[in-house]
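Removed: one protein chain of the complex. Kept in place: all other protein chains.
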Amino acid sequence: MELNNFKGVIAAVLTPTINLREKMAETADFLLKRGVEGMFVLGTMGEGAKLGREKRAEVAEAAVETAGSKMLVIVHVGASDLDTVLWLTRHASRIGAHAVSAVAPFYYRYDTESLIKFYQKISDESSVPVLVYNNPGRQGYPIPAESLAKILETVYPPPGLKESSGDTDLLLQLFQKFGKERFLAAGGDHIMAYSFIMGYRRHVSAIASLYPEIASGMYRNVLNGNIEEALRLQQIFNKVRDAVKKVGPDTAAPRYVLKLRGLDVGEPIPPTRPLSPQETETLAKLLPTEQQIT
Amino acid sequence: MELNNFKGVIAAVLTPTINLREKMAETADFLLKRGVEGMFVLGTMGEGAKLGREKRAEVAEAAVETAGSKMLVIVHVGASDLDTVLWLTRHASRIGAHAVSAVAPFYYRYDTESLIKFYQKISDESSVPVLVYNNPGRQGYPIPAESLAKILETVYPPPGLKESSGDTDLLLQLFQKFGKERFLAAGGDHIMAYSFIMGYRRHVSAIASLYPEIASGMYRNVLNGNIEEALRLQQIFNKVRDAVKKVGPDTAAPRYVLKLRGLDVGEPIPPTRPLSPQETETLAKLLPTEQQIT
Amino acid sequence: MELNNFKGVIAAVLTPTINLREKMAETADFLLKRGVEGMFVLGTMGEGAKLGREKRAEVAEAAVETAGSKMLVIVHVGASDLDTVLWLTRHASRIGAHAVSAVAPFYYRYDTESLIKFYQKISDESSVPVLVYNNPGRQGYPIPAESLAKILETVYPPPGLKESSGDTDLLLQLFQKFGKERFLAAGGDHIMAYSFIMGYRRHVSAIASLYPEIASGMYRNVLNGNIEEALRLQQIFNKVRDAVKKVGPDTAAPRYVLKLRGLDVGEPIPPTRPLSPQETETLAKLLPTEQQIT
Partner (left out) sequence: MELNNFKGVIAAVLTPTINLREKMAETADFLLKRGVEGMFVLGTMGEGAKLGREKRAEVAEAAVETAGSKMLVIVHVGASDLDTVLWLTRHASRIGAHAVSAVAPFYYRYDTESLIKFYQKISDESSVPVLVYNNPGRQGYPIPAESLAKILETVYPPPGLKESSGDTDLLLQLFQKFGKERFLAAGGDHIMAYSFIMGYRRHVSAIASLYPEIASGMYRNVLNGNIEEALRLQQIFNKVRDAVKKVGPDTAAPRYVLKLRGLDVGEPIPPTRPLSPQETETLAKLLPTEQQIT
């Protein structure tokens, strides 16, 4: 699988906490059957930042080995420290991930020049394509449009981008500037349809790991010019997004939704507690019906 | 050195990036000569979150071995993942740190129950005292007063606290509730004098690593009932704090200030860039004169 | 002009501070010649909240009398106090505005029940259609989707809505729920094209008062199915929006842009200072060229 040839939805998958390989293989099947042919492993949805590097390596291997021949597998290698980022980059390169991506370093704030250094170091250590990843809500600071452009233009070899700021102006600008030559993936579940309308042909999506058929439906409908149906699906997608945000601590609700849909990948990674029985009940009521989906 | 017997200022020290052991020993001397008898290693000021675990271990060892017999040494073991936190906790216990502290886990948000699990795991692995550490600006979410109280009351053995939210109500409440029995350290350079006025007898301070004599002066003056002088020193402290915040990227300015004061601990930890010549000039002008300090 | 029959762009016009009637008539011409057939008077762009009620009344009259026979004229009557809001509502009704709209009351925060009271009082006093107006950045608090829906469903007679939160999920939801039966106007210059793509057929826009031809072009292109061209125009629109936000104090830059385009409506309403010569120079460079527009 060539990164640059890939088009479509990339699901930011949950990290199984039981039967890792088996569950990762099931995850791939779950996605493929519903029209999603890419996965983003160990990102925010995958709780990568909650695992030590050895466990992250183990998860990346499980993904590449069970799914890598059937679909695109991007490994998230971001961490607060560059040592870990580079360690994980080397590992993902060695096992043959299709690409690596690192969220801008968190805990501290970094300026353009420092971020260029950050992504250059990754590129120097990586033997697979690298994706810059902008997620202000997680990294803790915004990266202005001009800075992002400068990073993309300076780092060598030319990196791709996962843009998850949710800022539609920024998405438009970046697409105009880099859309033809670079691997650009939009992020932000609530603007998936709009990103496809803008011309983006890849979207990394957390909710796609729970309802892949809605995500692939949005993509297909935009391609076919059926924008009205794409926006209908977007609303159902938004409903799921709101539901998992509203109930329980960060990262706990999605696992329960996926279990309801037939795929149990285990409890949240500690120290996050699982949902209480009352929370699961609330959550279940907020989800769309199967009828709404199709 | 018994943690609970310690009273006074604890400087959150910079991590030397050159001649580690030698510079760490010089750091201890620099502090002790200016009346500061505690150090907090690898915290936010120490850029702990920017280093891989092996390097953090090395820095902790350098601190304990060169300074641990002369002053209090608390090792910060916080990270976004529990695996690393526990690895560092075991290490710091083994080398004989006087205590360990971990900022509430960052990148994701955690609720009270999950935070109790987090600190209990640390306590289970640690053979030295543990300090809960609340720093909303860094961890990315607030911990309400009742949650903090519940964590302190539930985790066993009873942990201490480093409270760096800057919320003076919270400081007052916690002091009333836990001030007699627990090791409580205030944080927040701009409220150092006020925390001593409230009754706190320990303060972990970043600026104290640059101007230890101002910090120890504030402490001494409050103890002696000379509040007016303590508040005069507080203002000079605030001036330094504003200056290092205003100039350059996170973590770069303090190193330059310390160099100006005669102690060169090297450039910032990558990927943060060092200050530009123009920035160093601007910074130098914002600092207090030696005359103002004394 | 029947409010409900109106479709297209509604420009949030600047309030002339020189030759009121003459300049208001010129404003209408400026818009009509460039394909914009609606104006929103005394809103955020019009600095309504900076004028005493008598001056607001005078401006509203100038608008209705010089433009009301040629285009849609909506008068903004929002204020921090209900007394002024009702006084202005009665006045606008009397002079025959096509509709009135009031931003949710600002300075304090209000809950759903209080907001229902607010809009009901306005509706009771108005003899023209009323538009609820949600602008969290200005009113100072968000109104959740369910609250907005409840307000729209409870107030009688059924009000219209100007939705300027910039939240695309909210826009989608509201359109699905109320799009067929109510007068719904989207707001937020940066999501104009997308709102038309969603199905909205009215958009109240500040930048449309400066570059009406871009706004009407976006509308026309979406209607004609030429989304690519609409998004190209959106980017130029965004560029103008960024420029006027970046330069000088709130409300000063737009007047200068309009002057550059041939329509001088005077200096900002005091106490806001006008742009400095250097600021005007900076601003001019940030604007699109005439060639880009067409």
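When the chains are written out, they are named A, B and C in that same order, and each has its own residue count from 1.
The definition used in the following text is that a contact is a pair of C-beta atoms (placed from the backbone, for glycine too) under 8 Å apart; a residue touches a chain by one contact, two chains touch by 3 or more.
Every value quoted in this text rests on a predicted model; they were computed, and no experiment measured them.
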Touched by the hidden chain, restricted to displayed chains: B, C
Touching the absent chain in the whole complex: find that residue among C:N4, C:S69 or C:S114. C:S114
Option touching the unshown chain, where B:M1, B:A149, B:I227 or B:L260 are the choices: B:I227
Touching the hidden chain in the complete assembly: which of B:M1, B:L172 or B:I293 does that? B:L172
Hidden partner chain, touching residue among C:G96, C:G140 or C:G166: C:G140
What does the interface between chain C and the hidden chain look like in terms of residue numbers? 44, 47, 49-55, 79-84, 87, 105-111, 113-115, 117-118, 121, 138, 140, 249-251, 270-273
If the missing chain were put back, which residues of chain B would it touch? 168-169, 172-173, 176, 190-191, 194, 197-199, 227-228, 231, 234-235, 238, 242
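As a convention for this text, only the chains that are shown with their structure count from here on.
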What chains touch chain A and also chain B? none
Intercentroid distance (Cα basis), chain C paired with chain A, Å: 37
Centre distance in Å when chain B and chain C are each reduced to the mean of their C-alpha atoms: 50
Out of chain C, which residues touch more than one other chain, so two or more? none
